[in-house]
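Just one protein chain is left out here, and the rest sit where they should.
Letters are used for the chains, namely A and B, taken in the order the chains are written, and counting of residues starts over at 1 for each.
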Amino acid sequence: MPEFSLVSTPPLSGTDLTFGDSRVTSPADLAIVSFALPLGGESAAKTAIKSAYGVAVPDVGKSVVAKDEQARLVRLSVDQGFVIFTHDTPDAERVVAAAIKGKAYTTDQTDVWCALEISGPSCRRALERICPIDLHPDAFAVGDAARTTMEHLGTLIIRTDEHTFLLLSASSSAGSFLHAVETSFQNVM
Amino acid sequence: MSQVNRINGGLIDRSKVLNFSFNGRNMQGHPGDTLVSALLANGQTLVGRSFKYHRPRGILTAGSEEPNALVHLRSGAHQEPNTRATVTELFDGLTATSQNHRGSLEHDLMAITDFASPFLSAGFYYKTFMWPKAFWEKVYEPAIRKSAGLGRLSMKDDPDRYDKGFLHCDLLVIGAGAAGLSAALTAARSGARVILADEDFTPGGRLNSETLSVENMAGQDWARMTVAELASMPNVRLMTRTTVYGAYDHGTYGALERCTDHLATSDGKPRQVLWRIYSKRTVLAAGATERPIAFGNNDRPGIMMAGAVRTYVNRYGVAPGRDVAVFTNNDDGWRTAADLVARGVNVTTIIDSRDAPAVMNIAGVRHIRATAVMDTVGRKGLKSVTLTSGQVVPCDCLAVSGGWNPNVHLTCHQRGRPEWRDDICAFVPGGPLPVGMAVAGAANGSMTLGAALAEGHAQATAQLDALGVKAKGDAPTAEDEPRACAAFWHVKESTKRAWVDQQNDVTVKDIKLANHEGFRSVELLKRYTTMGMATDQGKTSNIAGLAILAEASGKTIPEVGTTIFRPPYTPVPLGALAGRCRGEDFRPYRLTPSHKWAEENGATFVEVGNWLRAQWFARPGEKGWRDSVDREALQTRQSVGICDVTTLGKIDVQGKDAAEFLNKVYANAFLKLPVGKVRYGLMLREDGICYDDGTTARMAENHFVMTTTTANAVLVFRRLEFARQCLWPGLDVHLISTTDGWAQFAVAGPNSRSLLRKVIDEDHDISNEAFPFMGCGEVTVCGGMPARLFRISFSGELAFEIAVPARYGNSMMDVLMEAGQEFDAVPYGTEALGVMRIEKGHAAGNELNGQTTALNLGLGGMVSKKKDCIGQTLSQRPEMNRDDAIRLVGFRPVDRARKLIAGSHFITHGDDATMSNDQGWMTSVAFSPSLDHSIGLGFIKRGHERMGEIVRAVSPVHDTEMDVEIVSAHFIDPEGERLRA
Partner (left out) sequence: MIINHPLLGPRDAAEFIYLGDASLIDRPGWEDPDADEKFYEYGYLRDNPAGAHQELWYHEQGDRSWLVVTRNTLSHEITNVELARDVAKSRGRDR
């Protein structure tokens, strides 16, 4: 037995707030791994990702749920995307690298981000106070994803359902991020 | 006193009574009232004193253009000066006090300035306080400051909250009057996403103030019905109490929503929200503003705009006077008389400047044609007016109409210039309009109701068409009322002061004087006379002012032109512009993974960019920060210290061409860096100046981990993306930031290896042989936890940096401290870090200050001449490679007891301390606990050749100097034996 052991204390862990008809929670054990499509190896990488997750790599600004519903692929830019899935040990990058057979460059992003899931009919009204992106369903449909800035914090917003959004922001500023979201709800409730 | 002037009708709810006070007097009003309508109902016509002359002033308008009726609203910290009482919604418990007087409103001690007015003409301050020069600061400025300014601040922190937000729409309709409602209705019924914004609390615009009909029903009712329909539609956002104050690029608009200003308390909610509205298309239906006519003593309380008088009667059920006279140059003024008579208010006389027959027959009202008002009587309230014919007309209210100005403001925010239309004697929107904007109704010069409704519909239809949406429905219909107007700006026969801008106390004479003195451009006129400045921005005064300037200078009005309209349309509080960004919320904070541990262990924090970093960890008994810092540095050098260095930027660089890419962005070579090794890298700007430094580790053939300085993490990433996408798009290289992903700790000191040996799992050999200086690799800690280990040293000691996934960072700090107990390990903060790097002679931000080259830093040899890299070519320029270039060296005080001062300049002994003799400067200083004296780093010409020389370190800022000795920058372990141990 090793003499010492490490305890995981992810930021925002256990967050569960209710504002009227809406709820703000921090999803537990959310793993994030980035993949980069090699120059000249794009199609090989896309094929490997498709065979691993059963869905094609989405277009930039879109996300798609894996066939087995255990992961979400998000395309962030021409050559980069995220695999987001639930996984509780610090080896998420290896899991993804193995699944796609090393055909894309992978980097563990789990601890780079903190996440909030925002759901409920009022959440668009609250997000209006911090999110410059048009979240009307005609402009931002289920599955759409956008990186933008909210209260000076870089944020990735994904619409996962009609009234549900997943927000990712830098883990070091998790406190400020939660404060921004919380204040938005308080201000509109 | 009860509501003596309250009459029947209006859009007020008489079933509820609201109590309020003005200057301590308790009064009553009703929901639907503004502060002004309630004051008028209670017979209060004197509401303030003027800015410059402290003239008694009343109420001029019924809208946001009001120049006079400005009050202090609320009390204590909530007190807000310059609140326009004409648009202040009445609430129960409202308190207001009048402004700009010493002593009471009725007996203002400063009214003496009015009698000194012959001396206070335009440019008075510019002319008078020029001489003697020495008097400005001590005499003139304090005196002027005391009497200047509109209203008083509470001098307390603003207790209210503010917020911001973002809205998107297909069509933004600005103004909910006849044209705006017509446009919004057309678009809404067609299914487009519509935002309809209006500054008023009851949408309807002039429909609420007039007795005209729409679709065969009362205009007020049609407005109410239309608003109800719009409010019920999910594709419409109806925003009342919302002023669209600015038109910005590409369909972006600024709007201020007053959420709780009409309530007694905000109840913890934002008082106002500043919206950024992104619209695909816009219809501006901002209406028009009525303008006064200038005549002698035209500023008496009781002299009001004719349209405003109608508003008070028709909308608020208040008679602004008992005996009313009307003075007009247009048909519209006649309707005031007609509406008042219909409500039983006594109108004695219509004075029309035109030599024309009666516009309409109004029983019992005398019509005097081709005549004007020349003077008035009644200092604190109008008693009578004197006509150019010499006739005196007794009255306590004079309704004045000089015609209507389309509210073109927002059409000009993108430098569009308005055009003059002779037929309505007014400026209308010219070109170019802001992208995507169309104008409808009175704002576009379509002054009659039928035309406004039709144009609102037509403009909305055209805007929808441009978006590919087919408009549904027909335009609402109404008759066009008579609106003929004849240009008439001021009464030449008046010998008394005739006010043009009542907010700034600018008279006709002032404008003529400005012209006489050569201020003939309208922009200069504004600055010289202050006409059109302050809270109302000349909404009632500008056009008359420039018409008078035109007349005086012999030009036409279009030749004179208008001043440039800029945002905001009406004042926007600074609190709203700040939004949430106040105090602790001014900007986001970034916390290191061990922040909680540091908090629990006595850390004092320092802001480093957005980061909060532990500066030092005080222990009981330590008297000041120096005690803590000295202890931390000494203990690290003697045994082992631990510092959270997570804030350094970390960039994951991967790709087949990653090494070649690094070779291009770093000045030194990276192509042949072996896997498992770290290298110090120096980045240059393209002009050859040093940009950033850090270490980069090769984790695998195609995988590097770069570190940057904390300050430049974002900038370096941006620049690498530029290099990758714009300069070398053919390289297979990919970047992603992992700064926040890894909790990284420096473990430094002779016992660092022994400490880490206890934490790193046994199967990893970290001996000097297996893991030498500048080695790196992936390891596991605490039984299988993945970690990264780098053998790098900023302190100059045997040292490592170890990184674990950030969520384990706080726990890792605990573990390292626990494992270090037997070595008396200390946590150290940024101060001890700084002390040790100065002792070791490492450059940091003070040295990499954007002015220095690799040569200056003593790193000239690192810039490879055998390869291309950013900055390589220009770094070779002769001037940057002079023999006498400054060099980074160490300094110590000759008198070791003295403290070096950063920023001191070096002067060779025997030379005067002048700029021409400047030899360089001290960049960083610290007290070295290891050497027990002050040490410094600095740049000095040929420093590397001057070891041992004594120079003067002069600090004119501190008015001090001392002798210092030039020494090696490596104060500790110059041979580097420790870090290789």
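Structural remarks
We take it that contacts are C-beta pairs under 8 Å (C-beta built on N, C-alpha and C of every residue); 3 or more make two chains touch, one makes a residue touch a chain.
Small disclaimer: the values here were computed from a predicted structure and weren't measured.
From the options A:G41, A:G61 or A:G175, the residue with contact to the chain not on display is A:G61. Checked against the hidden chain, the listed residues B:D868, B:D895, B:E945 or B:D963 yield one contact partner: B:D868. From the options B:I7, B:L263, B:L467 or B:L731, the residue with contact to the chain not on display is B:L731. Between the chain not shown and the residues B:K16, B:H250, B:R619 or B:R882, the one that touches is B:H250. Subunit A residues in contact with the hidden partner, per the touch definition given at the top, are 59-61, 76-78, 80, 132, 146-149, 154.
Mapped onto subunit B, the footprint of the missing chain covers residues 248-252, 276, 278, 414, 432, 435, 686-687, 714, 718, 721-722, 725-731, 868, 872-874, 876-877.
Throughout what follows, only the chains that are shown with their structure count from here on.
Put simply, the C-alpha centre of subunit A and that of subunit B have 32 angstrom between them. For subunit A in complex with subunit B, the touching residues are 1-11, 34, 36, 38-41, 79-80, 90-91, 105, 107-113, 128-134, 136, 139, 151-153, 170-177, 179-180, 183-184, 186-187.
For subunit B in complex with subunit A, the touching residues are 161, 163-168, 193, 268-270, 273, 276, 278, 580, 585, 587-592, 596, 610-611, 646, 652, 654-657, 702-703, 730-734, 736-742, 758-759, 761, 781-783, 785-786, 804-808, 810-812, 815, 818-819.
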